[in-house]
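Pasting a structure here, questions to come.
As you look at this complex, bear in mind that one protein chain is not there, while each of the others sits in place.
Order of writing sets the chain letters: A and B. Residues in each chain are counted from 1.
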């Protein structure tokens, strides 16, 4: 096996290179040769190929993503924006919060447990790398049909992986979503979100500056994890005896990650690092090139000093390895000893692997021989940009024309039929209780969890003296987005915004995980373009900037893409967590109000799916000014003690919200259908911009005055009472019946 | 003089800060103890907190049990110092043979996190004096390996000597023999408990504040001693 050094590359310009097998296009390979003025070495080729991949370079999506910057609302809260490991938001009292949602879809289909586990591990390190203590996780999940045999393989594995990793790490899991739809059968979506908290002065960035400063790699040893593609290099270019056996699956070690968190926080507290980056996709290639590119540019790495788990790894493979639980820090020489001491305290292996150099080249040596000599920016930031063609799909009009009108889809009309429909929706896999899943996650650890699933948002106390807190909700509706990607993405944001406000917190910022099919399909690319445009426009109106996130493309089986699924996370702040508003109707005698307007909007609704397996028409309309007004009212009512419960209306409409609020609070409710409203539409429409609240009688006048003055429609629809849910003149259903329908569904299908 | 209650941090301990908070809310001074340090820093009692020390690899508690701090704790426990092991701490106490039996994988084979009703069976241990025998409380439970097992004559002996401190009510969440949630040694100073009383000390973040009694009990015990 000969080493492909820079010198060798200069001397053998015509050597064949497997650029195509590594996923590069001919013009991309030519561009690399142009940048370097010679052919790349094997190690350089490996770095460029992985850093210029869709996953790392966002080459298909970035022309659309730039709207999030161009249309960014003015926000005093933004401390660090898009481009770093995660955005950072000012939440007051000197605190800053960082959060991000990311996908780990494909690995979780191959090996559900480890795929999901390492998804949690990766997002937690992103948050840690910003200087923050991770304080909570959430996971929005999408699976194939609940009764499909493969869902029984995929779902329990993914749930066990999230629990196995997150529980062992000591992070409360406070929310997320579980959605079943056959479109995700071969492409489950495993998105993971982490929230971290720090003081303003603790914010760290991924950059390497200061000639002579040391580059320290710490955490797990490097093995051959996740480098399947790069093995091509080892086999075809250098080793005629065939590829080494390299695992495509990465195994997570949450214990190692816990030690990494504690050691890193101690290192931050002693102000020992100048720049820091976690190792995720593309491993050391990504970390070294990004640190150098964002800093002064020069860096020298002695690759043979990297601690290995497998001594047969080639330099290319070490650069590409995606072994988990590793971080890379830039440290002044005088602080190295203390850095290593803290790592030793926590049993974490730490090694100086290089230093920041003058100049603007990233140079990587293997036993004294130069194998990489590149301008780091060309690797990390100057990847290709594609303007992929896109066009409104030919089938979009027909889909939208297929509206679920009363003429086309039979609607329940009698009381008995309405009751049956309510029970069917409440007991459908998408609306049923997810406790079988969420009870496998620790929601208590750290002792600051104020709200967790099945509440509208997850809420965490961040200061025990002042009761300052933050909350996060994630939402996304692939069915709505399929019907109209622009509106669907806005509805995802509107729902997450509403969920945060319903808990009493003021929405501040957004992170998004955009899950779509192949960008090479113009239909999909149109969905992506429309969804990003819709989301950026809506963020501008709601004043919630996108702080970061992730794009996952190629989620499809054959030619069939998943529903376009933008998952939107909204972060909010609440000055006093003791004023939070839960969803449960806990107090008998309180008044139930419906806030907002209800129209006949059933396109893409839970009812149309459950009753008719139908998807067509248009999604509900979005009125962002109304969403903002509703949010303001919910926050003010929470702060001033006017409401004791609030629940946003979304999937399954009012009917589902009532079921959840009654069961959570352990009380029934008696309701009347407002005059002029069809009982079915009243119960099952999914009009946006709505919530229900329960109001102590003493506060009714004040609450009505506030809504009247601000112009928010507020309709008294009933009272919290008894042990059944009664829709007067229509039907009565006991809490026991509701419990039977709503619980035990998931375990019956999957356990 | 304030009572000092040590809380040990092993690599992978998770609920150590929560235990410290509970100690503080009970009115004592929490003292962080480090697994590598044999010195107990003049504490009057020790809590071994929950978590996944050493990742729960090999067996839960099996590696922590051999840490330097445990040598001192085992020695002091035998001399009567109050020691409470919660969840992973209970597992460490069993691996250390300060308590009999073992904790094994839940019968459901899943990690379970729930608000659990318990009955306090023995209100005379160092950690349960503030309860009354038969009192029912609700505290969080969260474990993957919380199923208490021991052979028949050990179980009979525990019953006969009143050494079952708490039992699960309504639901046995992990298949524990005889619904056992916690036990004590013969002297009553060492208690192991699978549920988490330190997560039921504030109305804001817990299902109740009924877990606080474990921490106030030891305070009274020490003040009266």
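Annotations for the structure displayed:
Following the convention adopted for this analysis, contacts are C-beta pairs under 8 Å (C-beta built on N, C-alpha and C of every residue); 3 or more make two chains touch, one makes a residue touch a chain.
Simple rule for what comes next: contacts and distances are computed from a predicted model.
A single chain of the complex does not appear, and UniProt lists its protein name as "Phosphoribosylformylglycinamidine synthase subunit PurS", one of "Lipoprotein", "Succinate dehydrogenase, cytochrome b556 subunit", "Protocatechuate 3,4-dioxygenase, beta subunit" or "Phosphoribosylformylglycinamidine synthase subunit PurS". Considering A:35, A:145 or A:251, the position touching the chain not shown turns out to be A:251 (whole complex).
Annotation: of B:30, B:55, B:82 or B:101, B:55 touches the absent chain (contact as defined above). Residue A:220 is the one among A:220, A:403, A:577 or A:749 that touches the chain missing from this view. Touch with the chain omitted from the figure is made, among A:4, A:44, A:84 or A:111, by A:111. One chain is missing from the display, and on subunit B it is touched by residues 54-55, 57-58, 63, 66.
Touching residues on subunit A toward the chain that is not drawn are 110-111, 114, 220, 223-225, 245-247, 249-251, 253, 255-256, 309-310, 323-324, 347.
Keep this in mind: only the chains that are shown with their structure count from here on.
Subunit A and subunit B have centres, each the mean of its CA atoms, that are 36 Å apart. Only residues 11-12, 14-15, 17-18, 21, 50-52, 54-57, 110-114, 140, 142, 144, 196, 198-199, 202, 204-206 of subunit B touch subunit A when the two sit together in their complex. Those residues of subunit A whose C-beta lies close enough to touch subunit B in the complex are 160, 163-164, 167-170, 253-256, 258-259, 346-347, 438-450, 461, 464, 577-578.
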